[in-house]
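Single-structure report; data block below.
Shown here: the complex without one of its protein chains, the others still in place.
Which chain is which? They are A and B, in the order written, and residues in each are numbered from 1.
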Amino acid sequence: MMRFVIKRVVQAGLTIAGVLTVGFVLIRAAGDPVALLLPENATADDAARMRAALGLDLPLWRQYLMFMADALRGDLGMSFRQQTSAVGLVLERLPATMELALAAFAIGVILAFGLDLTLRVVGSQRLRHAVLWVALTRQAIPTFWFGLLMILLFSVTLRWLPALGRGTPGHLILPAFTLGTYELALYLRLLESSFREQETHDYVRTAYAKGLGRGQVVLREMLPNVLLPMVTVAGLNLGVLLGGTVVTETVFSWPGVGRLIVQAVSQRDYPVVVAGVLMTSLIFVALNLLVDLLYAVLDPRVRLA
Amino acid sequence: MRLARSRLFPLDIVLGSALLAAFLLVAFGVPLLPIYEPYEQDLMASLAEPFARAGEKTYWLGADALGRDYLSRLSLAARVSLGISVVAVGISLVMGVALGLVAGFFRGPIEAAIMGLGDLQLAIPRVLLLIASAAVFGSSIGMLMLLLGLTSWVTYGRLARAMALSLREREFVLAALTQGASSSWNIRRHLLPNVAPNMAIIASFEFGQVVVLEASLSYLGLGVQPPLPSLGLMINEGQLYLEINPWISILPGLVIFALVAGSQFVSQRFTPENRGAGLSRVPTV
Partner (left out) sequence: MSDASLLSVSDLTIEVATRNGVSTAVEGLSFELKRGEVLGIVGESGSGKSITMLALMGLLSADSAALTAGRIRLEGVDLYSEGITRYRRAVRGGALAMIFQEPMTSLNPVLTIGAQIGSAIRQHQPQLSAGEVSARVAGLLALVGVPDPERRCRQYPHEYSGGMRQRAMIAMAMANEPKVLIADEPTTALDVTVQAQIMEVLAEARARTGASMLLVTHDLGLIAENADRVLVMYGGRVVEQGSVTEIFETPRHPYTIGLLRSLPAIDREQTSLYAIPGQPPALTERPQGCVFHPRCEMSQGRSPCSQERPPMRAFSSDHASACHYAQEARRWADDLASRLAETAS
């Protein structure tokens, strides 16, 4: 157990270093920022002084070390457009993104488990398959287009809900539902394939042989077995969720990190782009670490090893 | 009690093929029609609704803000999106299989390096990695194909490596090795044919994802650039006119859906879970 935890933490540390390195490469590949930063009438002298100030005259490996050292202190550079730190801008937008991601995740997971387990225990198999077809169809619809259809239906035609921005709880409904249905579809299909895999195990037959009913076999015997691998898969899917927020935020003008990144791209504000991408990835890595540790606690085969 | 027989034409295959056929008709059938004019502007027809007439011309699916025939635009955009996605899937397939087989066959530091790179890519959500690299490296069509391909190889790579690991211990590979066959010969002759079917299944799944990714990037303005149409870009342009003519953003979405759902429905029939993973232990009552 302890060895597993240490191994996993070291692994996460290495991944974070790797992610930061990717950030450095992107920033360097974006080209010389001095041209973007200086006013048009600046002299070559001004440019040289600015390069020195930013450390751009140093050899690449020293720039890399500086970047990493700064990053570890929570500094990913200054925004080109606004004279504040890029990390600060991202942090400002983070609550909005977390709100959207959490709402979508909750909608997806709660509805998926509720629907699947209810239909599995009391419903017909035909009904469950029909629901799975709907899920499969939802997965084939690009999230941004689905969001647009939601706006068209609920904002433009019915005028029930606001389409753009953030503020009231009403603003959250459409973007959370758009992203949440994607999560719902994902988890419905995951649950189906996990349960179907579990059904081939001998212990299921043993459980029925004890006289347990379908509900007990599904909820008490199979569900714990299904949940374990689901925890890991759910962790990995958080990446899809975080990626999905970027596009959804743009559709609904939701002022989160994703929208910040997209706006920064159009303004060529590379430090903000990189800071947004890196911080989202770091959150993703950290959540996955937590998920894996949780798994170790839940599974007796790992816990007692 | 009676046992059900499996149907000869399952619903997913029928529906999937129908959707794919509809997509191919739009992409490759429309250019054969006399009305095909994707670039011709007619401001009189700006934002025309489907079946609207302007002058002596009928706009079957309406026109965009610049008055270009929307059916023609959709057809061209469908081919652009299809082309980008096919090439991108090809790049990621070749790259993933090659890296995965090399990693699984040679083991050691090569394997650690390749799989480490894969883990690293998975740690950055794919859309974000694409946005950042498209922002930095620009978004010409070639670059778009390359970036989509380079960011999608890990799924193939991981499975190819896992299969190579087990295959390299098998007798036929060992026999060839002891007789002095070269590594590359072994990889090509023994490993490649064995991993090919599974790689094809992954590719058919990844294809839909890549189509959606390309559309998302273009929607965000980081993909295909005007005047070339792309399905994602057209949805973005249509969002401005949602209240005037919603068809402008609805129609390209339908085309994407036909392609993605079509390929997913057909390919899901071939996933392991649908090929009899094992007998169910659940009794009838």
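For this structure, a couple of remarks:
To be clear about the criterion, a contact is a pair of C-beta atoms (placed from the backbone, for glycine too) under 8 Å apart; a residue touches a chain by one contact, two chains touch by 3 or more.
As the structure is a computational prediction, the values presented were derived from the model and not from experiment.
Checked against the full complex, the one of A:Gln11, A:Gln63 or A:Gln216 touching the unshown chain is A:Gln216. Only one of B:Arg126, B:Arg158, B:His190 or B:Arg281 touches the chain withheld from this view, namely B:Arg281. Note that of A:Ala207, A:Val251, A:Val265 or A:Val285, the residue touching the chain absent from this view is A:Ala207.
Residues of chain A in contact with the chain left out of this view: 201-203, 205-213, 216, 220-221, 224-225, 228, 299-301, 304. Looking at chain B, the residues touching the absent chain are 1-5, 279-285.
Operating definition for what follows: only the chains that are shown with their structure count from here on.
For the pair chain A and chain B, the distance between C-alpha centroids works out to 21 Å. The touching residues of chain A, counted against chain B in their complex, run 14-15, 18-19, 22, 26, 29-30, 136-137, 139-145, 148-149, 151-152, 156, 193, 196-197, 199-202, 204-205, 208, 217, 236, 239-240, 242-244, 246-247, 250-251, 261-262, 265-266, 268, 270, 273-274, 276-277, 280-281, 284-285, 288. By the touch rule above, chain B contacts chain A in their complex via residues 116, 119-120, 122-129, 131-137, 208, 212, 215-216, 219-222, 232, 235, 238-239, 242-243, 246, 249-250, 252-253, 256-257, 260-261, 264-265, 268, 273, 277-283.
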